[in-house]
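Every protein chain of the complex appears in place save one, which is left out.
The chains carry the letters A and B, assigned in the order they are written, with residues numbered from 1 in each.
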């Protein structure tokens, strides 16, 4: 029987040394046994490698940054939709999620499905709210406090032991061993990311991650735990391996059950020497190492598309332990005419 | 470079000429977002409430302010409906300092708003605009003897800001042998930054409770309400839920101790408008919560509290910005185009920061009123003042306008017509478009004579 062909738009084609999840998502989709795909790449920048990689996108369009407003972005997507008849969009950038979550109904109205967390789910897991999040859902989280004044630094010794982490509300984290160091990180972070600054208990241990997909009703459709083997100077995994870990799986299923999480997610956990697991961050989207999950038997991008289309995929019950990924870089050769065409027309 | 036309080479025939646009060249920055190739349209605003901007400017010149009465009324009704459909007793009080042009205030009053004033000057305006004392909320750190006596006599709601003011008001009321109607301005931690702690009395450290007790025991004061105003441009609706809960708890505690029910809870204002703050990643139009969002959070917290349903206090809101920002526009013209040393385009318009104070914290849209071409260039937009700080937009993709072309800056109704400065130039006129699309002059262009008339020259400097 001929397979149905879905038209799927994917962002995050920045397959750089700090890669977006777009290309691994596309690889997963192309390997689907149940459907065919036409992949429409959506790129913000004209040098996103995914645009130029062979056999990845069937067609690429430039889209305006979310900072230019939801209406501007949606107008562009409507135009692309008129050419491509999109079935599903899979956004993969942190910075665009807010806008796509907000645009869900408007996209649905023109026949484009997404499968993203709700705005409440998205907002509640923000870094600055981690303490409340842990309390609400019964997950261990590092003790943390937000501060807005330098004068609060002196009192940190009452509730923290050094070293501690000083974090920006969006990005950046520094380990500080003294109040003087907190002071200097506080200045640096507040200048860059604004207030508040987050002070967090430093948990010693090994970082482990779980990729998971929730169906929005409390069920875990798939989940694969991974341990990073090598981390770049940007803090990104350059190699990782799937592991067997019931505790992590139980923690993930429990969290998805309680939050009714919808869509892809990545849990960043610290495992301590005492075999306790602390949640340090939830990324509300598919992570860039998703292809490891695909290769170990859970095609989560495919399942996500099925969920978006209301096809009720059966949950995955297994994955292969000991599968590894090793990232590499590779120089593609392009031509100025490709670059020129994309720059002028915004399409390629 | 020679720039003379060859005289023998005049127009060859009567062929139809092509529409002209300025030639431009934009560098392609690899990796950077490039709007140029993407046919993002620059929005054009040719009319305000169906009135052609060209007609307005032909008659009244440039620059000038325009206010839309239909927009004010629509916005007010949306806000009113959002709250009144969720909570049985709601009252808005128009925040005078946001825009105290009499015509604007009267529109709000005609919709049912009370007046919230923060000076004797604003108080006089409210009275002039037909508001009776018992519908005036008198806020702010500075209230003179005369101001307070008038408020006591009128039965206005005096919102106490400091302990000094508490004693001062008590003394005046005693002298007049009248009970002053008061509320306490309270500052509290609702989880937002910055936490305003300079106005009123702090809740968490017990100061507010301490002063409340004193007010309750005072012979010449009647406690009508509790008031808080957490900040400005607050996009976190959850903060209103926290504040409402804390205020409700305080009212309940007051009732338990003194068997006294406050008549109202005033949750202040601070709602965001759809303007985009500088440094914000997403535009305000995407992140600004709706009145329904604010109302849902705030009223849910009140209704979920232990406030007895049969004695729910009146909910007062003092919104300013969110009610009037969208209704104001500035119209101006391009004075000059320039090229900066780094190759960037600079466009100078006749609207400066002296009349657009909010450009210090907002990324205001500057829109053309007509457009011949879709092309844009990265442009800095300067005002006309001979001052380096006079920048309306640092960097914006702006269309190719020529000298004399009109521009509109929408969403400027809040604070600009009160914080404006007579600096270098005189303040421009303000127009109002009414619901029948008729245009009224509601504030005249200031004149040289008016300003000079304020000054006197000492004898020794005459001649």
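We take it that a contact is a pair of C-beta atoms (placed from the backbone, for glycine too) under 8 Å apart; a residue touches a chain by one contact, two chains touch by 3 or more.
The working rule: contacts and distances are computed from a predicted model.
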item	value
Protein name (UniProt record) of the chain left out of view, among "PqqD family protein", "C4-dicarboxylate ABC transporter permease", "ArsA family ATPase" or "Putative acyl-CoA dehydrogenase"	"PqqD family protein"
Residue, one of B:23, B:279 or B:309, that touches the chain absent here	B:23
Per the touch definition above, residue among B:290, B:337 or B:419 touching the missing chain	B:337
Touch list for chain B against the chain that is not drawn	1-6, 9, 11-12, 17-28, 30, 34, 36-37, 337, 339, 343, 373, 375, 402
Chain not shown, touching residues in chain A	336-337, 339-341, 343-345
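The rule is simple: only the chains that are shown with their structure count from here on.
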item	value
Touch list for chain A against partner chain B, complex	44-47, 62-72, 75-76, 95, 98-99, 102, 148, 194-196, 339, 342-346
Chain B - residues contacting chain A, complex	28, 30-35, 37-41, 193-195, 279, 281-283, 285-287
